[in-house]
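The other protein chains are all here in position, but one chain of the complex has been omitted.
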Amino acid sequence: MLPELGHFALILALLLAGLQAFFGIAGPALRKERWMAATVPAVAGQFVMVLTAVGTLFYAFITYDFSVRYVAENSNSALPLIYRIAGLWGAHEGSLLLWIVLLACWTVAVTLGSSQLPRPFASRVLGVLGVVSFGFLLFTLATSNPFLRLEPPPADGRDLNPLLQDPGLAAHPPVLYTGYVGLAVAFAFACAAMLEGKLDQTWARWTRPWTTAAWAFLTCGITLGAWWSYYTLGWGGYWAWDPVENASFMPWLVATALIHSLAVTDKRGLFKSWTLLLAIIAFSLSLLGTFIVRSGVLVSVHSFAADPSRGKFILTFLGTIIGGAFTLYAWRAPLLKSDAGFELGARESFLLFNNILLVIAAATVLGGTLAPIIADAMHQTALSVGPPYFRPTFLLTIIPLLALAAIGIHANWKRGRLADHRKDVIRTLIVSFICAIAVVVGIYAGHQIMTILGVTLGLWIISSTLVDPLQRWRRGIAIPRHILGMTIAHLGLGVVVFALTTVESFTVERDISLARGESAQVGSYDFRFVGTSEVEGPNYNAVRAEIDVTRGGSHVTTLYPEKREFWVQRQERTVAGIHNRYGSDIFIALGDDLGAGRWSLRAQSRPVIWLVWLGPLLMALGSLIAISDRRYRAARAASAAMAPLPGGASESAR
Amino acid sequence: MALRIPIRVLIPAAVFIVLVAVLAVGIEHSRDVGTIHSPLVGRPGPAWELPTLTDAGRKVGSSQLRGRWYLLNVWATWCFECRAEHDTLLQMQKVSPVPIVGMDWDDDDARALDYISRLGNPYEAIAADRDGHTAVDWGVYGAPETFLVDDQGRIVYKYVGPLTLEVWRTEFVSRLPANPAPSGS
Partner (left out) sequence: MSASGSRLVRLSAGGCLAAALLLAAAAWSVDPQELPDPAMQARYQHLIHELRCVQCQNESLADSEVNVAGDVRRQVREMMLAGKSDDQIRDYLVARYSEFILFKPKYSWRNAWLWLAPFVLIGIGIAVAARIIRGRAALLATDTEIVDEDSPDAPR
């Protein structure tokens, strides 16, 4: 009964999304006040319907309703409650529903937060969001209905994939999807501006907080995914350049370019084309990610069960909506000119390099990810692309970018006045280089050029970022929130660069086989195999090993890696024993019973790994601080005075 | 009035169109994703020789089988899909003009013998590849796999996945010669 209610609610949501789209776009176009006003109840109604639908599905999961096929495929009578809840998004249909719920949430947020925007513009934003909602709801109802029933209902469910039975499942998809969906908001703002024919600094200022918030969530989502892989997969890997991982990284790269490009458009009315294109591209890549995961075109551990008909639907949707956006862009292209100027050493210049390099990085990752399909299309034999391709090509683009970031952060707008900052640039570089040598050679006894380069760049970004705030502080000048936020975010970037270089260069990893009582040395730690015991969990049996870790004779910790076998799906999952010591991890995973009491183990020492998680959090935190700045709320006053002329009031006529 | 499309529109649009085309191709080929097309097909199969499962003293291998066409079926007791194809193999054995040689891959002898005695033996001989050397040599990556080998030891065809009678009819029968070989002793 309830699942049918949920199904019906989705159908209503589809209709309401359609109305939202129609009123939102046709209202301002035909100047009908009442139609524009009607978008708000449509949004509210869609929100309620979507919540109802997901509520009934949650209920089905929690009450073990195996007559619902999706619940039977992803749950089990022995599944703990948290995984009955989080398992809702453990497979294709449910994750789509999550997408839809989050889109409804963002739409409501935009509705509430757009009270100061002119009504026609706000309607258009909601209208475009309505189009996106409509597409996803249609896709769900047509190909991926989570409310299908099984007749007769099975006695028990097939259980959630054991690999997903982990707290990471509760966190990673919702946060990541919030980021993905948030890019739809940036896209909607871009389309609304193009529909209106008004693209100016005011528009940029309205768009910035929403886009930055989406970027922050995407950053956190990706980081959560990396962290989850790290501790759950048994070999400490956190990034594999898997197609689906790339599918989240590409929009992130482009969104990073977008938030910086928006800054230029906001400040100087420049880069309008770039900003619009980046907004369209970021959302396209977000949709592309959805496509890749569900269509079966690429091999990926993250793929949901593939179905070509789903792939065709998403591709058609992607083609239509992005094709529409490009058409709008082509139509409005003549409006995007401006007369502002800047010199080579200006901040605008550096941000232009930023845009270009990030787009190239994203394009390279895209090329590598789709290479197998492209090779197939060109009738070549199997082409295979993995980390040995992505790593060097990505570094090729990102290293110049990081260096430019460290320099460009000093540059002023319009007339860069870099000569004034020359001392700062050189001093920070020298200090960073010296510290890098101290760390790399002194602490880790390393000598590779790439390592020194990476650590130098990380430290250079950190020190460069601190120059301006420290100067302000010393002179007693207040640091506005947007500067504080930017500083923290860039510090986060420097921390990530430093941390990744260190982890990749100085991780020690060994496969060892030990019998009871034996020990082996990995890095500066000694691992002694004490023994194993059998344990039983709520829905699994496990072998738990006890490992004593010592360093230079003194006891550091005892680790308990496990190998779990889940009753229902009969799959095994390794749970590593991890110990954090001053930001570095000692990591041990259980391998196999080699017989006669011997076991194989994989032991790792991972220095400063916690900075790899902390850096992105700083980036996200900084960006959120930045958008809490007063000036974004002051946009209210500015917009009220804005007259909707073609080309906008603050743009000079051509 | 001629339509002059600026570069800033043309390039992103062109990239987009190419991308959609590539993805459409991807969908067409998606059924094939993950299947490795063995480069060994059409070439001589690597020489192999393994002890048999049932008779400890006896060996089976490419030299013993030379001069005859045969099917090499790679299976294991831990392989879920192999159980599904076992019935098909039993039926195939009755109609096939060529013998089926089994290769028990990375398996436990006792379990394998139990499996065969319980479910039936469609094989002329069962090679025990206990450590997987031969499997790697033949490019096996996921059981069950079935090779069709001709009398010169050349791999004519390889099928990855559980056999069905339909697959037998459509893929294998058409590739069999008119006169496979005198049956071995």
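Labels A and B are assigned to the chains in the order they are written; within every chain, residues are numbered from 1.
Just so we're on the same page, a residue touches a chain if its C-beta (ideal position, glycine included) is under 8 Å from a C-beta of that chain, and two chains touch if they have at least 3 such contacts.
A quick note: this is a predicted structure, and the numbers were derived from the prediction, not measured.
Participant: Pick out which of A:F8, A:F58 or A:F353 touches the chain that's been left out of the picture.
Facilitator: Once the missing chain is taken into account, the touching residue is A:F353.
Participant: Among A:E4, A:E33 or A:D339, choose the residue that contacts the chain missing from this document, as touch is defined above.
Facilitator: Among A:E4, A:E33 or A:D339, only A:D339 touches the chain that is not shown.
Participant: Out of A:P387, A:G446, A:G537 or A:G597, which is the one that touches the chain we can't see?
Facilitator: Touching the chain that is not displayed is residue A:P387.
Participant: Decide which residue listed in B:V33, B:V60, B:M103 or B:I126 touches the omitted chain of the complex.
Facilitator: Touching the chain that is not displayed is residue B:V33.
Participant: Which of these touches the unseen chain: A:G367, A:G442 or A:G517?
Facilitator: Result: among the candidates, A:G367 touches the missing chain.
Participant: Please output the residues of chain B touching the missing chain, sorted low to high.
Facilitator: 31-40, 76-81, 106-108, 111, 130-133, 135-142, 144, 158-162, 164, 167, 171
Participant: Taking the full complex into account, what residues of chain A touch the chain not shown?
Facilitator: 161-163, 233-235, 237, 240, 242-243, 267-268, 270, 296, 299-301, 303, 305-306, 339-344, 348-349, 352-353, 356-357, 359-360, 363-364, 367-368, 371, 380-389, 393, 396-397, 412-415, 468, 471-472, 475, 477-478, 483, 509-513, 563, 570-574, 589, 591-592, 594, 600-602
Note that only the chains that are shown with their structure count from here on.
Participant: Quick one: chain A and chain B, Cα centre-to-centre, how many Å?
Facilitator: The computed centroid separation for chain A versus chain B comes out at 40 Å.
Participant: Note which residues of chain A are touching chain B in the complex, please.
Facilitator: 273, 277, 280-281, 284, 288, 291, 295-299, 306, 308, 311-312, 315, 318-319, 322-323, 326, 329-330, 333, 366, 370, 373-374, 376-377, 381-382
Participant: Which positions of chain B touch chain A when the two form their complex?
Facilitator: The touching residues are 5-6, 8-9, 12-13, 16, 19-20, 22-31, 33-34, 36-37.
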